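All protein chains but one are shown at their positions in the complex.
The letters A, B and C name the chains in turn, as written, and every chain counts its residues from 1.
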Amino acid sequence: MAVSLWQRLAARASVPVFVASGKDEPDEIQDMLWQTGRIKLVFTPRHASLLVVTGQIPVEQSQSLAIIHDQLPHPRATLWCGGQPCFEFIAAKRAPSPQTLVASAEDLPQRIKETQKQLLSGKRQSEPDLNPDRPPAPWQGKGDHGQGGEGMMGGKPYGRPMAMMEADLRDGLMLDALEFSVGPFYHGLPAGLMASVSLQGDVILKWQVESPPFPTALPSVFVRALHQDTPLADLEIWRVRVHLQRLARMMALDGLDCAAVRTLRLAGPLPCITQAGLGALQKQVGSLEKHLRKRGFFALGAGIGELDAQQANLMGGYVGRACGMQEDARSTSKPYQALGFTVSCQDKGDVQSRRLQLFAEVHQAIALAAKAGREEVMLTHEEIETPVGRLTKRQAPKDHSEMLQSLLPGMEWREALMTLASLPVAGATREGGWQ
Amino acid sequence: MDLANLLLIPLIAAVLILALEKCLRRNHSSYPQARPYSGGGDLSSHAWCRFHVRYYPMALLLIAFEMEMMFMYPWAVVYVAEGIKALMEMGMFLTILALGIVYAWREGVFRWQ
Amino acid sequence: MVGIWTDITFYLCAAIAVFSGWRVFRTDSMVRASFLLLISFLAVGVIMLLLAAVYLGTALFFMMAVEMMVMALFMVMFMMNPAGLNPMNMVHQPWVAALLGFAVFTGLSLVAVYGEFPANPAPADLDPVRSLGRELLGDSMLVFESAGIALLATMIGTVVLSSHRGRYGPANEGSEPPGLDPGGPPAKSAAQKQQQREEQKEQEEDKQDHDQ
Partner (left out) sequence: MILNELLLPIFVVLITLILGAGVVDYLHHATSALGKQMSLRRSLNPLAPLYRLGLALSQQSVITEHPDRLNLRLAPALYFALAALGLAVVPWSADFIPADLVTGMVLWGAVEVLATVVIFLCGWSANAHLPLLGAYRYVSLGLSYMLVSMFVLIGVALPAESLQLSAVVESQREIWNVLRQPMGLPLFLIVGLGLTFWGPLDFASSPDLDRGISADQSGASRLVWQLARYAMLVAFSFMAATVFLGGWLGPWLPGPLWLVLKATLVLLILLWMGHNLPVMTPDKFISVAWVLLLPLSFVDLIWAGALALW
């Protein structure tokens, strides 16, 4: 087929990419693609022409991946980066092939652009569906009108049943509850979290976790500090980085794309920052915070997703401190005390105070890093305060997705997602730490 | 002529877009493609349902309010000519309306039910 | 020349109004029904524009769009099978309705065709918006203001009836549904009924387990 004018033009446009994040893969790749020119991360597979799978997708979720894959419009292709392809893809003879596997994250942007060119010029065939082309919910065609049931609500019109009534949490009206499952590749949820949700209007009635989010790999400095002397400055710089990345994700959820990318820009090159760089960083973070404060980024979260003392206690880390708990493993450690560390807290425990707390901790960590860097403070401690909670030799920060089941019902969808983004729901693993 | 333009412009615009979409789309969607997106999850029912509209009291209030608003347009046209009388009348009218709004606000109508 | 086009537009709009009005009763989907009715009203609005009732015509677009939107919201909210996924009949007592409709239509048509209308065409420089405005500030002021009061009463009534979130907490707290027969014991709410049903079911299951 001759390449049309459209396709030639299209080859020069930014490549829309949908990223499905798997296990053992920090969101680093996604963050990197965010900042890359000529690549556009999109929120739904419908807008994408490439599916990029980062990390390993567990067997339980390969079916979900296949669903997502089939939802991409033609022409489409899949790239795998940092993990083995799922069975579905191997069975369909779609992988592994050198065409689809990307060895290192650095190559990824280039490979994405090449693949898109090949797709548009017809050198590469668009991938056919993985799932069979038959109705996902077959339709028998029985009953009065062929819907397979009786009455107004009976049967399965067009193969799917209709939503059924349930009493509402807020005003008790008996209206239909929409039941469906979201995730594990829903953009607003942590990677791997899959939940079956029941909504009435846009208020959540039930939130049942089907599979917990993939544990995030802790930066290896934190693990190292358990056993051997580690520069304290490194710990704090990594804390800044992880916090900034989390904040960037919240900004993206609020539609603040520009600010999110700017935040990621700040976070990206942090591991090799210099003393002079820290001073500049402090200023940049300050101006970013001021920019966001003026535009209502913090005020937006007021009164949303308030945790009670017990929940905050369970989560620990910055979530606890945002709730007013003076708990921080750093306060019991001598080197930190020597640096004049005091625990900073917020008082309310809603999304607003968590956002403020994250920024406060970023500022604090930069100051600590600068001071510790000058004095070359080293640290080993059996309890390390990581950006997502407390780490000891025996215990890594735990998964808290179970808590969502009691926390989210009664919340409006947007509020629920804002709350989710502000909590470190995923547990952490010590293995596979990345540097 | 004004009226003709008024009718023809939206008509032609709509036809233009319909034709454009018709010519450009390639839309044979297979079953797995047609499945609505929910992040890789499954859907247990149709989306169409008795949807709980969370702002229903607000919608009802609006109807009453909007009814009154239609009186305001003709009023605006004669306002300057009629002078202070018009100001007084509309002042009264708006006060009555504002009372309704204040009451509704106190009853918490402008929140998600 | 212009006259012909006016006629054509009139007949076209009249046809659209009647056709979409008819479709309202033939469609299965509540949303479609509401918006078909809207189309019908819009066509009438265009006819009003043709009749030089400019304000009334545009106001009709405006009003009906809001009204039909809200109507669609409530129809979908409270009707079973709101999208017409299962085929259904939107019409109740079709014969009575048809007869009544026909009778009214005939009556109105007779009036339209045989009625003697006064022949005083509106002056060419008549500005309907302005005259309506003067009317509101003149003779009809009392009517206008009392309409304001009536609408205030409507607003308050609406809030009282529909708002669940009261000033002093949830509106249904401590309230009892009315009895099924006058003076009888309060009827159970749907939630209570469901709870009762579930309890019964559990009991039955227990019984079955027991039997086994």
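Everything that follows uses one rule, which is that a residue touches a chain if its C-beta (ideal position, glycine included) is under 8 Å from a C-beta of that chain, and two chains touch if they have at least 3 such contacts.
All values derive from a computational prediction rather than experimental measurement.
Across the entire complex, contacts from the unshown chain go to A, B, C.
Taking the complete complex into account, C:129 is the one of C:17, C:33 or C:129 that touches the chain left out. Across the entire complex, the residue among A:57, A:108, A:285 or A:417 in touch with the chain not shown is A:417.
Summarising the interface, chain C meets the missing chain with residues 29, 31-32, 35, 38, 54-55, 58-59, 61-62, 65-66, 68-70, 72-73, 83, 127, 129.
Residues touching the missing chain, restricted to chain A, are 4-14, 16, 35, 37-38, 43-44, 46-47, 49, 71, 73-75, 120, 158-160, 178, 180, 186-188, 199, 201-202, 251-259, 261-262, 265, 295-297, 300, 304, 412-415, 417-418 (touch as defined at the top).
Across the interface with the omitted chain, chain B contributes residues 1-6, 8-18, 20-21, 24-29, 31, 33-39, 43, 46-48, 51, 53-55, 58-59, 62, 65-66, 69, 72-73, 76-81, 83-84, 87, 90-91, 94, 98, 101, 104-105, 110-112.
The rule is simple: only the chains that are shown with their structure count from here on.
Note on chain placement: the centre of chain B and the centre of chain C lie 15 Å apart, centres being C-alpha means. Between the CA-based centres of chain A and chain C the separation comes to 45 Å, rounded to the whole angstrom.
Residues of chain A in contact with at least two other chains: 157-158, 162, 170-171, 175. Multi-chain contact residues of chain C (touching two or more other chains): 77-78, 80, 85, 164-165. Of all residues in chain C, those touching chain A in their complex are 77-78, 80-81, 85-88, 164-165, 170, 172, 189-191, 194. Note for the complex: chain A touches chain B at residues 20, 44-46, 61, 64-65, 67-68, 70-71, 73, 129-136, 157-158, 160-165, 168, 170-171, 173, 175-187, 189, 194, 196, 200-203, 412. Across the interface of their complex, chain A is touched by residues 30-33, 35, 37-54, 112-113 of chain B.
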